[in-house]
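Removed from the display is one protein chain of the complex; every other protein chain stays in position.
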Amino acid sequence: MNAFDYWSIVQGALATVVLSVASIALGIPLGLGLALIRWARVPFFHRIVVAYVSLIRSCPAVTLTLLIFFALPQFGISLDPTPAAILALTLSTAAFNCEIWRAALINFPRDQYDAALAFAMPRRLRFRRIVMPQIWRAALPGLVSEMTLQIKSTPAVAVIGIVEITRAALRVGARTYEPLPPFVFALVLYGLIVFVLIRAQRVIERRQPVEARA
Amino acid sequence: MNTSNDAALTMLREVAADGTASAPSAAAAASGNTARPATDTVLHLNGISKSFGENHVLRDVSLTVHKGETVCLLGPSGCGKSTLLRCVNWLEIPDAGTVHVSNRRMGVREGSSIKMSDAELARSRARIGMVFQHFALWPHLTVLQNVMEAPLHVLGRPRDEARADAERLLERVGLAGKMEAFPSRLSGGQKQRVGIARALAMKPDILLFDEPTSALDPMLVGEVLNVMHSLAQEGATMVIVTHEMEFARQVASRIVFMDAGQVIESAPPEQFFGAPQTPRARQFLARFRSPHQPFDDTAGDAPKLL
Amino acid sequence: MNTSNDAALTMLREVAADGTASAPSAAAAASGNTARPATDTVLHLNGISKSFGENHVLRDVSLTVHKGETVCLLGPSGCGKSTLLRCVNWLEIPDAGTVHVSNRRMGVREGSSIKMSDAELARSRARIGMVFQHFALWPHLTVLQNVMEAPLHVLGRPRDEARADAERLLERVGLAGKMEAFPSRLSGGQKQRVGIARALAMKPDILLFDEPTSALDPMLVGEVLNVMHSLAQEGATMVIVTHEMEFARQVASRIVFMDAGQVIESAPPEQFFGAPQTPRARQFLARFRSPHQPFDDTAGDAPKLL
Amino acid sequence: ASAEEIKARGYITVATEDDYTPFEFVADGKNTGYDNDLLALMRKKIGVEVKQQVMPWSGILPGVTTGKYDMALSAVLVTDERRKTFDFASPTCEAITFYATKKGSSIKGPDDLVGKVVGAETGSAMLTDLKLFNEELKKKHGGSGIKQIVEYQSYPEAYQDLALGRVDAVANTQISLNSLVKTRPDTFLIGQPIGKPTYIAWAVKKGNTDVLKMVDAALLELRKSGEMYQLQQKWLGASYKDMPQSVN
Partner (left out) sequence: MMEHFLIVWQQRADVLSGLLDTLGLLAVASLASLVLGALLTSALMSRRAAIARLATLYVDAMRCAPFLLFVYLIYFGLPTAGIRLSNWWAGAIALILYNTAYMAELLRGAWAGLPAPMIEAARAYGFHGFSLVRRIILPQVFTVSLPMIGNQLVQIVKDSAFLTVIAVGELTHQMNGIQATYFIPFAAFITAVVLYWAICLVIEGGSGLLSRFAEERRA
């Protein structure tokens, strides 16, 4: 492995981060929206969300990526690899985030919600001032561990030509016929990214005043 | 948002004015509803029924509470007391019957049978203060913020006014030193006093208490009952579900005894505690007087515990 | 596993024999410990101190409980009652002082200062029955299994024997019909009666109760107190932390009043309730007699609540 | 896409692999190898722009069958099975399936593969060749043939397994194996052919003749000028001058 090989894997890491950040930024609010649809039992749509979550949960990310990239053109939507990858990753993480948000919503203490009702808060206010500030804290650990899983599933989008960490490492291995060194380097990079994320979670959690938790 | 809040506030003031003027308000006069109760009536329940599945929890309950009354609602566990309170502010929707608070119909639009929207319901609920058994404080807000939250964001009151009010109330319930604390740092008695201040901050027409002391350590019950006692003396209109018989006897202007989803007796405390009219009330009171007769053996030769 | 259980069982029987024989046991005679209490002493605490950080929760507490005594431990919230009970079976390790249960030293090996191993501690604890405020039943086991679990797996008793015993006890506390139910299906009062049966199934030398009724609905308190009343009449040795003054007055053979981590008074109930010796006890009892004097205003012109 | 469509939009799209030395691979961040050099030359002749997408082999042929790309500008071995789905451009080189072994292996000739474990890529023409060869072996040796054929998703893992001894031989084209042995002469050894000669060519979706015509014209010109043969010499170590004009 020469210096350029290391550099190319680092560039792959950059792609991994960009794709992950994009899909996470889209997937978290989308997941919340889906969770609210299920929570409020919006007629018809909540069934769709149930089916969507169940399907995506069990569909390997590679397969989902291939389907989006190669099947959508048949319906007249042809996406470039990068948007297709972000779409695939977002769809997948949104399904998981939906479940995490929903669990937080379900576990939200009933009598606090009743108190919000009794104190005359209309729906939006109830959600914005009482429910949201608490459930995001309850959901945070789950969301972060989903983020780490998400980052770790980015290799799936390599099949449509995205060069992220794993693909960059494979390319080096294919040229040198020595796959182990680039893999180890890739592992180190992944470890760093996920470690940063876990640390960030700890920092965010610590900045919450402990006593403000229920 | 703001406009509807202002509307709610204006409405609240109108209602308050109504009460003191003790003359039929323009709004009341304009309505042709014949079931409309007298003007010093703050709460009027008429024929409330409610079932959960097969379980008929409330059966045709009617109840009128006048301005300044302290009504204590007694009854065995599961008889429907909480459900009745929750029907008042539509946290539970009755299957039948009507609720009027300060002469305004709850849950259903005046002069029609159209259900209220979420925003309309919220406006109606703003006139009712509620204190919960398990406090139901919002844990992510400080004590002061808990008390200011609804006046600020529901009634749309100016921040400094809401703050001054909240501080005054917290001082009054003996929590001047705890304003910046989070609820999790408070004892049960302190939490419940915050709960009361929070309800008062809305300047409600009526206060509902659902077993406000039953989640408290016996040593902390007194401090909450004291606050409620003060409120009664200052002429607040209250409906209190409680198991504190001694308190009910001292404070209530009227005892309402429920059993199996029905109001069985409604009488002044002297009468209710002194000479209960129904066998069920007598039985209920007897259990409270001496809760621990020796263990009721079915046979003399029952196996020993040891 | 089995051998140590058998050992525990043997030890248990020995101890039981000790107690009834009321003569110095061989084990007691063999030990040269001078602080050793008299033989009908079941529990002997000597100079127990315990701090959590800066918080001195127990300060030099001594207490002796004789066979057949029912000691009620009273005191304001936070005075260290629970901590004291937990020190008895080493759930909390005292900073100083000794605990003897049935003449055996708790937590430290006899005649040395070596800490007991986990297994030794477990054997010692098996001689003490404990009933918890929040029941602490094991939710994954049925009522019957809850009662049989420790006799089977800690004492290593034969299954049919343990089962017969458990059934007898459950019948006795009025739960014959609930043996196969899971705790989640029971009312609070039923749960606590299972808790008592579970403690009795170990045939302990002493029973500790930590506010056994304070998590119960007022209507359900009676059924638990009844069972405890029966136990007292049958001569069980018990230490009961409670806020039920009426019960304590009727059942206790002695009242121990604690405040701020110290034993302040120890007297027969008639004396304690009739003529408390210390101002602190008087004050404590006064709060229970009339817990709700009007709210204590600091000034006549205090702001109104309304 | 039809000729008019291509005219209208002004480009064709092609898909190329990134880990198939020496045909196409990435070195110092640039796409390089035989096919990429050919593409550079073709760009000058073809008259429309060529947009290239680099991706793993598993995405290449699906991309062509679904119409995402006009052509697989990649080393596709021409087989009968593939002719049903694709049309091929004029071939870019000849190929024979060989096996390679670890240095010092006991396998001295094709017959020694009996009872051995051999690896090849899933769905590849080399795998088909290997399976046919196995049938022959079985006939020849009274029913005993290769012990196990392991199918890999791509060759780097197969080579690594060969080095580690999990497989005894790997089947691939002589060109790829030569490149392997050249890079790691101390580890690997190329063996002997186990298949029939065939061709390597770029593939389009069956019936996409307009693209084929444009590409063929350019390729034949490169042959005529000898530039293709120079590139073959440079990357593949031999030049194949007797290839037919069409392999469809």
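Per-chain numbering from 1; labels A, B, C and D assigned in written order.
The working rule: a contact is a pair of C-beta atoms (placed from the backbone, for glycine too) under 8 Å apart; a residue touches a chain by one contact, two chains touch by 3 or more.
What you see is a predicted model; the values in this text were computed from it and never measured.
Asker: Among the chains you can see, which ones touch the chain that has been omitted?
Answerer: A, C, D
Asker: Using the definition of touch stated at the top, determine which of D:Thr32, D:Gln52, D:Thr66 or D:Asn134 touches the missing chain.
Answerer: Among D:Thr32, D:Gln52, D:Thr66 or D:Asn134, only D:Thr66 touches the chain that is not shown.
Asker: Which of D:Gly29, D:Gly67 or D:Gly123 touches the chain that is not shown?
Answerer: Of all options in D:Gly29, D:Gly67 or D:Gly123, contact with the hidden chain holds for D:Gly123.
Asker: Tell me which of C:Val154, C:Ile206, C:Val239 or C:Ala281 is the one touching the absent chain.
Answerer: Here the residue in touch with the unshown chain is C:Val154.
Asker: Counting contacts across the full complex, list the positions on subunit C that touch the omitted chain.
Answerer: Touch set of subunit C with respect to the missing chain: 1, 8, 89, 91, 118-119, 121-123, 125-126, 128, 130, 132, 134, 136-141, 149-150, 153-155, 182-185, 198, 202.
Asker: What residues on subunit D make contact with the chain left out of this view?
Answerer: 58, 61-62, 65-66, 81-82, 85-86, 119, 122-124, 150-153, 157, 160-161, 164-166
Asker: Of the residues in subunit A, which ones touch the absent chain?
Answerer: Looking at subunit A, the ones touching the missing chain are residues 54-55, 57-63, 66-67, 70-71, 145, 148, 151-153, 155, 166, 169, 179-180, 183-184, 186-187, 190-191, 194-195, 198.
Note that in this section only the chains that are shown with their structure count from here on.
Asker: Based on which chains touch which, give the shortest step count from subunit B to subunit D.
Answerer: The fewest steps needed to get from subunit B to subunit D is 2.
Asker: Counting only C-beta pairs in contact, which pair of chains has the most of them?
Answerer: Counting C-beta pairs in contact for each chain pair, the top pair is B-C.
Asker: Which chain is most remote from subunit C in terms of Cα centres?
Answerer: Centroid comparison gives D as the farthest chain from subunit C.
Asker: Report the inter-centroid distance (CA atoms only) between subunit A and subunit C in whole Å.
Answerer: 52
Asker: So the centre of each chain is just the mean of its C-alpha atoms; given that, what is the distance between subunit B and subunit C in Å?
Answerer: Each chain's C-alpha centroid was found; their separation is 39 Å.
Asker: How big is the gap, in whole Å, between where the Cα atoms of subunit C centre and where those of subunit D centre?
Answerer: 82
Asker: Quick check on subunit A: which residues sit in contact with 2+ other chains?
Answerer: Where subunit A is concerned, no single residue meets two or more other chains.
Asker: Once you draw an edge for every pair of touching chains, what topology comes out, line, ring, star, complete or other?
Answerer: Basically the chains just string along in a line.
Asker: Please list, in label order, each pair of chains that touches.
Answerer: Pairs of chains that touch one another: A-B, A-D, B-C.
Asker: Name, in rising order, each residue of subunit A that touches subunit B in their complex.
Answerer: Within the complex, subunit A contacts subunit B at residues 109, 111-112, 114-125, 129-130, 133-134, 137, 209, 211-214.
Asker: Tell me, which parts of subunit A touch subunit D in their complex?
Answerer: Residues in contact with subunit D: 4, 7-8, 11, 66, 69-71, 73-74, 78, 81, 158-161, 163, 167, 170-171, 173-177, 179-180.
Asker: Taking the complex as given, what residues does subunit B use to touch subunit A?
Answerer: Going through subunit B, the ones touching subunit A are 1, 4, 8, 86, 89, 91, 118-119, 122-126, 128, 130, 132-134, 136-140, 149-150, 153-155, 181-182, 184-185, 198, 202.
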